[in-house]
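As you look at this complex, bear in mind that one protein chain is not there, while each of the others sits in place.
In order of appearance the chains are A, B and C, and numbering begins at 1 in each one.
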């Protein structure tokens, strides 16, 4: 944690223009006095900002811009006569399209991520045994997957549920990679385990419940290892990009975003797949987007529809749960596909990919 | 309203098996007494149900099934010792796949709805003038639309916003149909206007805010006119199908469901497009599903991605806002496509439709 | 409907300053050209607005203010180079504290609503029989209620559920008033029934599902009858006040707002009681706020806690479901209190009322 703070201050040094320019509109209440208005202006200028004053019959607004002291929004928001503050500049920088106009792309184990071809990550929710993961690895490879997924450390809402095999699971994943050549992605849940997981995994996954686990984001940022960042189940798209910013701020540029459904009032599906978020994230950011139709629906019957939809909407890849025998799975059995259904889906997805000028390489 | 009640009682008569079979599980609290359990059983049997009793060490459950008196769930739910009730049978009947296994399809102005070919409805949010709607009708027809949309009566959150041209707007729509041959769909907002709107429109639209306006549902049900039923912005899929049931209960079978986005915490888009709802509704019901990517995103930049995604997910058609000059639109300008963008989108959508073994007829 | 439009145009005439002044901030995209900016300014000035221009290094903003043509927000929002629009003035006028600083209060059947004393409305969800409503009326009066509630027309998600007794129910309510002296509140669900319901009821209730049934809002506005307006289950506080504005725009000033819980992801309770909305609505508006703890929780066990909380938060009254025999209720039995529990609750509520310098008159 100490080192990460150090790094952070360095990032402040070499990114001054990114981290400090702020722009906001201060809307004064109808009953604000002249003194109230003058106080806001004085405060902002003392803090190092330029101000723009615009008085109307019913309302006065004050523009505040510059690279003054941070957290000015909350401070001005509390001043007498201020009704509300509207921030104008986006709070994320390195993650934004303004910072980097071209799509980010990089190579993992020979597979281009963020390019014209879509990347398919597949495998079981949890690594359950050596034979289960190796069998599945062969099956998903044959079906067309490029990367093997499998959880060794599992976030479970109950302390009494299966929590994963831990390092033993990582070893099985590595064996499966050796046998099939598939790079592996697996979740890391705490900062202290980042070095260990990096020894085995090609891609670190940050789960939805950890999207705002900042100590973990700093640790994976510092690791310089490729990262797939799931969106939190009730996180704004903007917050998701801010969490990516934590990782990027360490100079770790190989970050993928993953939409996996959000929590809404609807209960028929496990989550509501925010298909809009794919196009929005592509618009706001240069980072690749990976769709997770398994969590986004929670029921295997709907995975194919969601998978094809995400490709039509512009996803750069998918991460899909596949289990050789879902009815025996130790976790997420209800949303896992059997290998043969996955193979059929790959064929169907390729057709949709071609229809939107993308492809899924064999 | 009087007549509709009459009709309803008739529908009760000729649909006895549909309307009355109930099945639920009554879960008794850990501290429930033997008398509590006996009382539940006695009550349910008095009300005309069969019961199944199953006692465990920690919990007792009582199954209740049959065609006894209605509203039994709430009544049992209040009895001493009852912890909760789980209804087992779905509350909609005529709308369900169990009632009718094959997809519903029907013909409107020569266009098959619910068949292999997708139907495209396009046009402005509001009818603003004779020339605007006629110009748009020609443009969307040329681009490939099959049905013209346009609002004559507009639900607006502010009483000070443009409320639509009313009957004058309906007349312009009819003129546009005469000139182009496109059938028209338009919203009806109150029961008293159903006969008037039926005189002009080929399809009645029930807007999201009226999905549970039961007097209106009865009125459009009785009209025997084709209906497109938008999902309410915070309605469960089940409630949406229940609202369809209101219309169907009048013997009006030409009902389309339309997913138009739900309200969530995300604010970047106007709504969150519940893409899962398309596959779920197709699974639970035989009714055609029409996607509305314009409201589901609220921003024209994201309409194309959402439109293509909805086709990949299995939609039977789309309803899309198109305006010759969105920057001058009196409503929903931010989510309207220009005709040339719409024409391009039709081409792109056709490619996706073919990739999922559907088509968009020219 | 025709007349109501007429009335609306009259209200535009005598409230020009309220209905037409707009103020918004137009935020230009980083890549907006000088021409884009000039076009926005030209458009706004052509439309009759004053503009304020403020250019920064990264972003340019343009303030737009005045009483120009309506719907300008959506039109400017579509112009090239515009990133987003921030409206500054609130969209409701007559409902706002700015329009009327003092709390609205009025008298119904001898009971002051909106004053220091809280008003208690109580009774069954549905009127089920003559004896049921008369018995309940006596019981709630004795317990301390001031107004009798009871539904004659019931909005039900299923067409197969009990839909209310209709006019027969209204007659029983009137009899109960005659016997007890309690004024009555009952729901009206469609414009055509407003005159009939006005004949019997002292207060018209607009249910949550009809909060944006604009034809109905116009009809109750025109009736000049007191109205209680429930908040829609997924409606913003702002939209709720806009719906009140529809009623107020007809010169009908006796409007009460009622918070009854919103729909969220939480499923343990029927709704999530938005207790914040009470203080917020009191802050933004001068209208009285009535809490509905029965729907806000959906379980009688939690009604007392929610009722007391709403008083502590500043509610001006409560509407509570009471049924002599909840286990036999035809609707909402799970959230209804027995009369003796209600009587105990009145005593408990009075203590809380006194602790916040209010009272519940006996």
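Criterion: contacts are C-beta pairs under 8 Å (C-beta built on N, C-alpha and C of every residue); 3 or more make two chains touch, one makes a residue touch a chain.
Computed from a predicted structure; not experimentally measured.
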item	value
Candidates A:51, A:103, A:234 or A:253 - the one touching the absent chain	A:234
Of C:153, C:302 or C:342, the one touching the omitted chain in the full complex	C:302
Selected from A:263, A:295, A:308 or A:351 as touching the chain missing from the view	A:263
Contact partner of the left-out chain, one of A:51, A:129, A:212 or A:253	A:212
Positions on chain B where the hidden chain makes contact	21, 23, 25, 27, 30, 52, 54, 56-59, 61, 63, 65, 86, 88-89, 98, 234, 263-265, 267
Residue ranges of chain A at the interface with the undisplayed chain	1, 5, 8, 11-12, 19-20, 43, 70-71, 74-79, 91-93, 155-163, 166, 189-193, 209-210, 212-216, 233-234, 239, 242-243, 245-246, 249, 263, 300, 326-334, 336
Residues from chain C at the interface with the omitted partner, ascending	234, 236-238, 262, 264-269, 272-280, 283, 296-297, 301-302, 305-306, 308-314, 348, 351-352, 354-356
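Operating definition for what follows: only the chains that are shown with their structure count from here on.
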item	value
Rounded Å distance, chain B centre to chain C centre (Cα mean)	26
Numbers and ranges of chain B residues touching at least 2 other chains	234
